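First the structure, then my questions, so here it is.
A single protein chain has been omitted from the complex, and every remaining protein chain is retained in its original position.
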Amino acid sequence: MISAINITKTYTGQDGTITALGGVSFKVRRGDFVAVIGRSGTGKSTLLGVTGGLLKPSSGEVFLDGQSVWNLDEQSRARFRGQKIGFVFQNASVISSLTVLENVVLPQSFLPKSTTANMSRAMNLIESVGLGHRTHAYPDQLSGGEKRRVAIASALMNDPPLLLADEPTGDLDSETESEIMSLFANLWQSGTTIIMVTHNQQLANYANRIFKMDDGLIIESSGQTEAEDSFS
Amino acid sequence: MNGWYLALSQIKRNPLRSALMAIGIVIAAAFMTAVALLIVGVNEGITNTVKRLGADIMVVPRGEKIARQFNEALLTGKPATFYLATATIEKVSRVPGVENISSQIFVETLTNARCCAGKFFIVAFDPDTDFTVKPWLKDEAGLSISQMEDWMIVGDRILLRKGSEAQFYGTTFTVAGVLEPTGTGMDWTIYISEKSLRKMVTGSGTKAEMPLRIRQGDYSSILVKAQAGADLIDLAEKIEQAAPEIQVILSSTVAKLARGQLFATAYVLGCIVAGLWIMALVMSGVIFSMAVRERRSQIGLLIAKGANKNFIFGMLTKESILIAATSCLSGCLMGLLIVFSFRELLSNALGASDVLPTAATAGLFVAAFSVLGTATAVITAIMPVIPILRTEPYEAIKQGAAT
Partner (left out) sequence: MTNIASRVVAVIVAVLGLSVALIPKYIFPICESGNLGFFSSYSPIMRCFWFGRIELFMGGLVVLCGLTLFFRPTPDSHFAIGALLIGLGVVIILVSMNVVIGSTCGHKGSLCQIGTKPAERIIGIIIIISGLTLTISNIKRYKAK
């Protein structure tokens, strides 16, 4: 489903050039749940950004369902992202000016031929993340865990085959964390491909594959085929 | 859910920020509209005054100060006193091209005149030759004049009504009529007959606190009606040649003098408006770019959900349009409301006959300022935002505050 070939990402700042990704290659199959783990600053989030078409790599290529993500122009890439990828971030889960329902429906607005919003799907998704009673609440009336659930429901609105999550439980208590992870597990069971960045080793246990990163490289990967190994 | 909806939701959910952005624009737009309307209104008032003068040429004693005083008296009714000798009237009346003349004598009341506070401008005229005052008389006042002894005709804004009495320099006058509102200095002027004036001058020596000294045969101004088709400039030159001790004021000169004063004030006010507008734009631009900077992670999130940069740029533009257009329109309307409400107060303060232009001109100004104001406000709000939009979406998400 995803193949990343020799991705590099460097930043030039006052302290010289910093290499965030030093030539990473990997493959992810449809239906995989991949946990990307590693210490802070090892390039996990950068890898996720490049894979999701949100951060332009310095070199290398990412293919999603055979389509080169970085060869598309900005508009096509945005459309492609809207159709194929759902995102869940720790930093930005929801749009603060929109209600729960509006946040969930939002991704549908960016589809190419957006017809009337599919409200029943949005309501089902909200119900499925256990927020049926908070449909018209604004984010400032929600807890951190509730916001993350809204983000998950919103990410699934366009029924994307791939879900990318960056520290989705980073700032949550352990109880909420396990609730969110159960949601991820259910999604994976239902066939969604998930790549989740986390620094929490325990959360990686929910995944069927683990990429361990250090110094901008995948230094260890588990659960992959020999052919895929050759990429890393 | 389109860009307008998202823009509106941002405004609704951040009322304080939106209000802060709007307040400077509202104040500046209100001030700008009020000043523009005042300038245009006063200018229109000057045009009306000149149209209503009735005389084509006015003759007064020579001197720049006298011309200024005369001009002010015509426009605002501020008392002016200067005198010409009788011989001048005869010289002027003999000039070819002069159809009709009427002379006037100017008097300033004493501060403690027994009717009203402040000094008033009294103009004495000869009802038989007059062609400038009588056309403005209401009702059957003309009839009353012929039947009364010491009558006076008062301008629309003088606090006296028909039948009221007032004493000037010891002589009691009765109001025979009130003039129609003219929007000129006539509204603040008291008119009496030349005959009564001469009587008042004689009696003032014994009856008044201070005698009124005007020599028999002295006049203040001569109003000239030119023959149809006469060249006014040519006629003015001929009059000045016939009587070198006088100066001729054309009705167009009155307008020019008044406009000279207006434009000096307009220049200062224009500079203040420009400064205020720039400050408002900078303030709103800074607040908007700060707000967008704070929302970087949300912008990144929108891009992650499938929005492209054009959509984001459009959404932010729409947000600034909504704020700028609403605040510009309300500011302009507020400016109009202020000028309309304080019309009389401003007229008094500026010494103008009127400060409000016609409804069509006012409407045009409000519309033009709303559109221009919105355009400049949107440009200044959006310009600093463009570099923020160049940030990689993922960087934006990482840099932004958690939501």
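All chains are identified by letter, namely A and B, in their written order; residue positions are counted from 1 within each chain.
In the analysis below, a contact is a pair of C-beta atoms (placed from the backbone, for glycine too) under 8 Å apart; a residue touches a chain by one contact, two chains touch by 3 or more.
From a predicted model like this one, the values you see are computed outputs, not experimental measurements.
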Review point. What are the shown chains in contact with the chain that isn't displayed?
Key: B
**Study point:** Hidden partner chain, touching residue among B:62, B:78, B:119 or B:157
**Key:** B:157
Revision key, fill the gap. Of B:87, B:264, B:279 or B:345, the residue touching the omitted chain is B:345
**Study point:** chain B, residues in touch with the chain not shown (by the definition above)
**Key:** 15-16, 19, 157, 159, 337-338, 341-345, 348
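Throughout what follows, only the chains that are shown with their structure count from here on.
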Point to revise | Averaged-CA centre spacing for the pair chain B and chain A, given as whole angstrom | key: 66
Practice item. Quick one: which bits of chain A touch chain B in the complex? Just the residue numbers, please. Key: 45-46, 48-49, 52, 54-56, 74-75, 78-79, 81-83, 85, 87, 89-98, 102, 105-107, 109-111, 117, 138-139, 147, 154, 158, 171
Practice item. Please name which positions on chain B make contact with chain A in the complex. Key: 1-2, 6, 9-10, 12-14, 297-298, 300-311, 392-395, 397-398, 400-403
